[in-house]
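Of the protein chains in this complex, all but one are displayed in their positions.
Going in written order, the chains are labelled A and B, and every chain counts its residues from 1.
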Amino acid sequence: MTTHAGGQFTRRWRKERREWMTFLLFILPNAILFLVFTYWPICYSFWLSMTDWDLLRPAHAYVGFANYRELVSDPSFWRVLRNTLVYAGTVVVLAQVCAFLLAHLLNAPVYGQGIFRTVAFLPHVTMTAAAALVWVLLLHPQYGPLSSVYSMLALQGPNWLESSGLALAALIVVGVWKETAFASLFFLAGLQGMPRESFEAAALDGAGLLARLRHLTLPLMGPTIFFLAITGVIAATKTFDTVAIMTEGGPVYPASSMYVYHLYVLAFREYRAGYASAFALVFFAITIGVVLAQFRFALRRVHYGE
Amino acid sequence: MNRGRIFWASRFPVYCALICATLLLGLPFFWMVLTSLKSAQEVAVYPPRWWPQTLLWANYAEAWSSAPFARFYWNSIVVACAGAALQINGALLMAYAFAIIRFPGKTLLLVAVISTMIVPEEMKLVPNFLLLNKLGWIDTYAGLIVPGIAQAFPVFVLHQQFRQLPGSLIEAAKADGAGHGRILWQIAIPMSKPVLTATALVALLGQWNAYLWPLVITNSSIMRTLPLGLAYLRKQAEEGSAPWNLLMAAAVFSIVPVVILYVFAQKQFVEGIMRGALKG
Partner (left out) sequence: MKSHYIRVFTGSVCLGIAVMIGACGEKRPRGVTGTQLAYWRTLSGASGEAQDELVQRFNTANPSTQVTSEYQGTYGDLATKLVTATAARSGPDVTQLGTFEIRQFARSGALVDLRPYLEGARGIDRSDWPPTMARAGEIDGGVYWLPFNVAVPVLYYNTEAFARAGRAAPPETWTEFFSLARTLTVRNEDGAVQQAGLALWSITWPMFSMVWSEGGELTSRDYSNITLNDPVVVKLLAELQSLIQEGSAIMPDKASGGHRAAFVNRRVAMILDSQDAFSEVFKLAHGFMPGVANYPAGVKGKIYAPGGGGLAMLSTCPEDRREAAWSFMRFMLAPEQIGYYAKQTGYAAYSASAQASAGDLLGDPRYAVIHSTLPFIRADFSVNMSPAVRTSFDEAFQKIMVEGADPQTALDAADAKAEAAIKRELS
């Protein structure tokens, strides 16, 4: 059997040699870079996760799977995992809803739409570090502009960043703000690519707004929603800058800490690079699981137009 | 005529909603610009003053001179442009290969490439630093640029785009004796300009905004990029509070180039996304 398969392979090789070589030549530059700068670090991290190393000592101590065993019973692991999942879930869902509505507005034929679009997409373009700094000011109960709103409503403004219950919510607000801008871009592109005729036909048929949404817009937007859900979840789970600048995981650590930030703290503040690597690899496995689950869900629900 | 009436009647609420939405999304920028023009006292005044008493444009000069920002600007431009160009270049070849060229088991390879999107930057920090140190690339443009060239996102988007190229066109070109290099150059690229623009912009943004890797890989201020310049103005909690007005001024002039670029490329951007990412 092997000889048969091998023979077949050789035959194909003779026929397709040129094509295959071209393929390899084309992927070569990027493939090398992927191997060196992404896959090697993953392998290295795997090895590091078996050690107890602070990055400072010249020698590493091999500890086997001890780091992984410790991780399972580490309350901070479960806490940052929960925070990350709550954050990612909320941001992706809220941003998609907001962006969906916003895209409809931005697609309306009104004068000055260029300006509106530009402002609406600005959050996506801004450096996260700069954006996070402004949000620190904005959310402040007294010094931020929201305080005028609070006093108008005769409310005591919540101190978002200094309350362990609200700090994560504040991060979510910023995440939604940024992701909405990004997602509305895609929804707008999606809306512009929609066949106008089917909508007009549906309107003539007397289909209501909701019916059109359900039977036309949503199915046509399926691929967009799916794409944004995947990239959104991936981006959200990697959140680092906003945590580092706005809350540093506090006020009572790890109230608003997230996975990648915790990983950074472990490696560079607590000098536990080995343990941090175990964290990273578990994160990797979890994210792959989440994305695969999304794919399975999507395969049943999303209809790609061929 | 019916449509005209609906159009006019619907305009008013649309405007209202648009203005509300853009105000909400734009508030941080508005506040950023206003804060950058306030005096140090005014920033911390309670209750907050929306409009500065006098517009202190001098804050910009002061922020600019608080760190070698001219140099940072130049470095950011070099790194972002070269990085984006190389990134797109590599992604073009790879995406074309995955979409058009026959190869056994290429789907598996594609999955291996796309799944690298999940790897967080922080995880690659130490191994890549160790490697670049061996290569002697610490504190060089190469060190800043090369590790970021291979990205999954542009490969993914361009792959989606190339898959939609009409097969008949490619077959015709092949019948004419064109090789894959020529098809890529003369058919695939010209037909994918909006998508290319969009991915190039995304690549540029990523490079422009990066903080952690440039911090770790550069040692001297002549090699630093703009986001690190912001850190010059951000003292840490332990040492006291930040000069918010200067910090915001620096933030404003750090994002201006990408905003301008974005305003000009906006149409292409939207069209590019429409064609690239969304079609199955």
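Everything below uses one rule, namely that contacts are C-beta pairs under 8 Å (C-beta built on N, C-alpha and C of every residue); 3 or more make two chains touch, one makes a residue touch a chain.
Owing to the predicted nature of the structure, the values given are computational and were not obtained by experimental measurement.
Contact with the chain that does not appear here is found for just one residue of B:A80, B:V146, B:I170 or B:L204, B:V146. One of B:L130, B:L169 or B:V256 touches the chain omitted from the figure, and that residue is B:L130.
Within the complete assembly, A:L139 is the residue of A:M50, A:L139, A:V243 or A:L281 that touches the hidden chain. For the chain missing from the display, the contacting residue among B:V33, B:A112, B:L165 or B:A178 is B:A178, taking the whole complex into account. Although one chain is not displayed, its contacts with chain A can still be listed: residues 25, 29, 54-58, 136-137, 139-140, 142-143, 159, 161-164, 250-253, 267-271, 273. Considering the complete assembly, chain B touches the hidden chain via residues 40-41, 43-46, 66-67, 78, 82, 85-86, 89-90, 93, 125-126, 129-130, 133-134, 137-138, 140-143, 145-146, 177-182, 184-186, 215-216, 219-223, 228, 231-241, 244.
Simple rule for what comes next: only the chains that are shown with their structure count from here on.
For the pair chain A and chain B, the distance between mean C-alpha positions equals 15 Å.
Of all the residues in chain A, the ones that touch chain B in their complex are 12, 16, 19-20, 22-24, 26-27, 29-31, 33-34, 36-42, 44-45, 48, 55, 102, 105-106, 108-110, 114, 116-131, 133-135, 137-138, 142-145, 147-148, 151, 177, 180-181, 185-186, 188-190, 192-193, 223-224, 227, 231, 234, 237-238, 240-241, 260, 263-264, 267, 273, 277, 280, 283-284, 287-288, 291, 304-306. Remark: chain B residues 7, 10-11, 14-15, 17-18, 21-22, 25-29, 31-32, 35, 43-48, 50, 89-91, 93-94, 96-98, 101-104, 106, 109, 113, 115-124, 126-128, 130-131, 146-147, 149-150, 153, 155, 179-180, 205, 208-209, 211-212, 226-227, 230, 234, 242, 244, 247-248, 251, 254-255, 258-259, 262-263, 266, 269-271, 273-275, 277-280 touch chain A in the complex.
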